[in-house]
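Only one protein chain is missing; all other protein chains are in place.
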Amino acid sequence: MIPLDTVPLETVLPVAASGLFSLAWLMIAIPLAGAGLLLVLGRRSDSWGHLLGALAPIASFVIGLVLFIELLGRDPSQRNVSVPVYDFIDLGSWHLGIDLQVDQLSILFVLLVTFVGSLIHIYSIGYMAHDPHRRRFFGYLNLFIASMLILVLADNYLMLFIGWEGVGLCSYLLIGFWYQRPAAAAAGNKAFIMNRIGDLGLTMAIFTMLAQFGTVNFTQVSQRAPGLSGSWAALLGFMLLLAACGKSAQFPLQDWLMDAMEGPTPVSALIHAATMVTAGVYLVVRSHAIYAQSYSATLAVAIIGTITLLMGAWIGSTKKDIKRVLAGSTMSQIGYMMLAAGLGPIGATFAIFHLITHGAFKANMFLGAGSVMHGTGDDTDMYHFGALAKVMPLTFWTFACGYLAIIGFPFTSGYFSKDHIIEAAFDTGPVFGVLALIGAGITAYYMTRLMVLTFLGQRRWRTGVHPHESPATMTVPLIVLAILSIGAGLVMTGWIGDWLAPATGSHPEHTGVLHISVIGVITLVVVAAGVVTGWLTNRHGVPSEEPATSNPVALIGRNDIYGRAIDDAVVVRPATALAHGISSFDSSAVDGGAMGTAGVMAGLGTALRKLQNGYVRSYGLHTAIGVVVVGVVVILGRMA
Amino acid sequence: MNPNDYLVLSAILFAIGMLGFLYRRSALVIFMSVELMLNSVNLTMVTFSHVHGNLDGQVGAFFVMVVAAAEVVVGLAIIVTIFRSRRSTSVDDINLLKY
Partner (left out) sequence: MTVPVLTILALLPIVAGAVVMFLKGATARYFGLAVSLVTFVVGLAAFLAASRGTDLSEKHQWISSIGAWYALSSDPLSMTMVLLTVALVPVVLGAEWRIGRTGDAWAGGADTGDSPQLPGSIFFGLALMLEGLAIYCFVAADVLLFYLFFEATLLPMYFLISGWGGARRRAAALKFLIYSLVGGLIMLVAVIGLGVHSGASGHTTFLLADLVRMNFDGAIGRYLFIGFFIAFAIKAPMVPVHTWLPDAAEQATPGSSVLLVGILDKIGTFGMLRLCLGLFPQASAWATPVVLALAVISILWGAVMAATSHHLMRLVSYTSVSHFGFMVLGIFAVTTPSITGSIFYMFNHGFATAALFLVLGFLVRRRGSADIKDFGGVQAGAPVLAGLFLVSGLATLGLPGTSSFASEFLVLAGAWGRHPVYVAVATIGMVGAAVYVLRAYRRTMTGPIDEGTPPVRTDLGGREKFVLAPLIIVLLVFGFFPKPMLDVIEPAARATMSQLNMTDPQPVVKEGVK
């Protein structure tokens, strides 16, 4: 099963920052300042806000690129650079700093986030051109870039958590960007609250680390993790997994991602496909030293990943909404990453590899879907499309590159990253391998279905809709991402294993470009079968509205595997009932108790005030009786 | 001289005063009953002053007398005023100050 016997590498100690690295904080500060300016200045910056907003991530990207080149030139033992910024909390033995760690893993994330982020900012200039609140949109996007960079550049779990909550906030704000649509506002709330449930895991993991290790620094936690007792290691692993499930929309906290598609499409591309939702995978990989201590927690990661990859593929196969198909696909692909991360040190590298290639090709496809929506009057129903390839050629060809990458067409980026995961899964356990293979087949099916329904076949456009190609600000990012979807795997496959080894705790694994194995061939056959099925079933006779179905498989998929119904039945409704019970108890029993006491006092007062009848002689009698009573008590007291 | 006799006399005077206070309706008689009670207490204090051989009780008696005198001044003024407006000194007619 899972190879825990591999000796983990010695933890590489970070080296102090020097030269350019001491400016690493600028990567975060620039977009943060951009967000602050755009949000505080308000409408005064409407005319130029989007330009400033787009420049900020580009500046961060340039800094990131310079640092990356600098790291490339360094000796491997010098590639983990620590950049102290300032002390956040310094209490007794707890030193919790805002300190950055630029290492092999974080710099890859920085490049992914800032590069894809920059492209999406540029794309949004065109996409949001007619929205009166475009400036606010760019403010939120900048805030997101800053938060995501805080998340990945943190050198400790507390700062990671700050970024973690920051991206959650931006996700909430951007999903609900069109706040006048109740569905969007509700989807934002749902995303934030479900994430908050996952965050309980991360907060408790941080508490546990402070109690067990006295530190939350990644390096120190890795060093001390072998000293953990078995049960604490497992508990810690499960807490971190809960956090990852919330953020990465993994089972059982997956349902918010589907609703998150209410947000503008660039947001879906950036946050809900390329970067934020993969943060859970990043967390698990960063915590590899803890997972190395607990077999059960590692196995749980792999199982959750496998369940989610199948669920996502299932949902993706049945939806009519192009964005929701892609959302199901995102869930599924992150499931692959989780599965890989749960395969132990060797899988972690592949998880990150797939994460990066997925970031490119999924962003590409989401932006392509956005381009389609832009051209068809914000329609998302694939049954209303068809034959768009001719009128939107650039969108079609770039989308096709993403398509080839995700199904794992040979030598595209997805081919290298996903096949490694399937192979590693077979090495670890045949069950995981077979399920991952089935997932690959379904992926090929639903992506082919999407392609055919959208771009090929007959035109089923609504009357009055005149599809047209999008402006250059939108197509140029598509072209860049398409090139990456095709080429990134080829460039990285021979190199990423060595590069990431020290940061993921794995031993370098050499995987050549022409790496042919039995499993690789089987995968290709399964994928081909999926493609053919998708082609044949959607080629002819597609209705112009989603056909009603009684097929239970389709129904379950269309209803997101009843995720919302299950959440409602298991959590929401009992919690609401309990809340209303407590609420009425509070006003009846708790407050009633106090007010009842007051009532008794008031009644007593009403009765006793009758004694005040205004007759002097009865007052005198009361006094006399009082004197007698006091006298009797005193005399009896003397006698006793 | 037996101090007990004085104390018994004082108790009898006090009881008469108290019963007068409780049974009579005329404000003036009630007033006199109060005076009777005060003076019975004065008698008690003077008696104990004599028994103990110090002057504390006599000082107390003087205080009571001064207060009683002041009270008579104010009280009679009130009674006269009430009589003027109501033509009655019966305390049972004056029961407006109640719950």
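Each chain carries a letter (A and B) given by its place in the written order, and its residues are counted from 1.
Here is the rule we use: a contact is a pair of C-beta atoms (placed from the backbone, for glycine too) under 8 Å apart; a residue touches a chain by one contact, two chains touch by 3 or more.
This one's a predicted model, so the numbers in the text were calculated from it and none came from an experiment.
Shown chains touched by the hidden chain across the complete assembly: A. Only one residue in the set A:W25, A:F144, A:F161 or A:F251 touches the chain that does not appear here, and it is A:F161. Checked against the hidden chain, the listed residues A:G49, A:G176, A:P252 or A:G441 yield one contact partner: A:G176. Of the candidate positions A:S47, A:S93, A:T463 or A:S550, contact with the hidden chain is made by A:S93.
By the touch definition given at the top, subunit A reaches the unshown chain through residues 39, 42, 86-94, 158, 161-162, 165-166, 169, 172, 176, 179-182, 184-186, 188-189, 192-193, 196-197, 199-200, 203-204, 206-208, 210-215, 223-229, 232, 578-580, 582-583, 586-587, 590-591, 593-594, 598.
Please note the rule applied: only the chains that are shown with their structure count from here on.
Against subunit B, the residues of subunit A that register as touching in their complex are 609-610, 612-617, 620-621, 624.
Note for the complex: subunit B touches subunit A at residues 18, 21-22, 25, 30, 91-92, 94-99.
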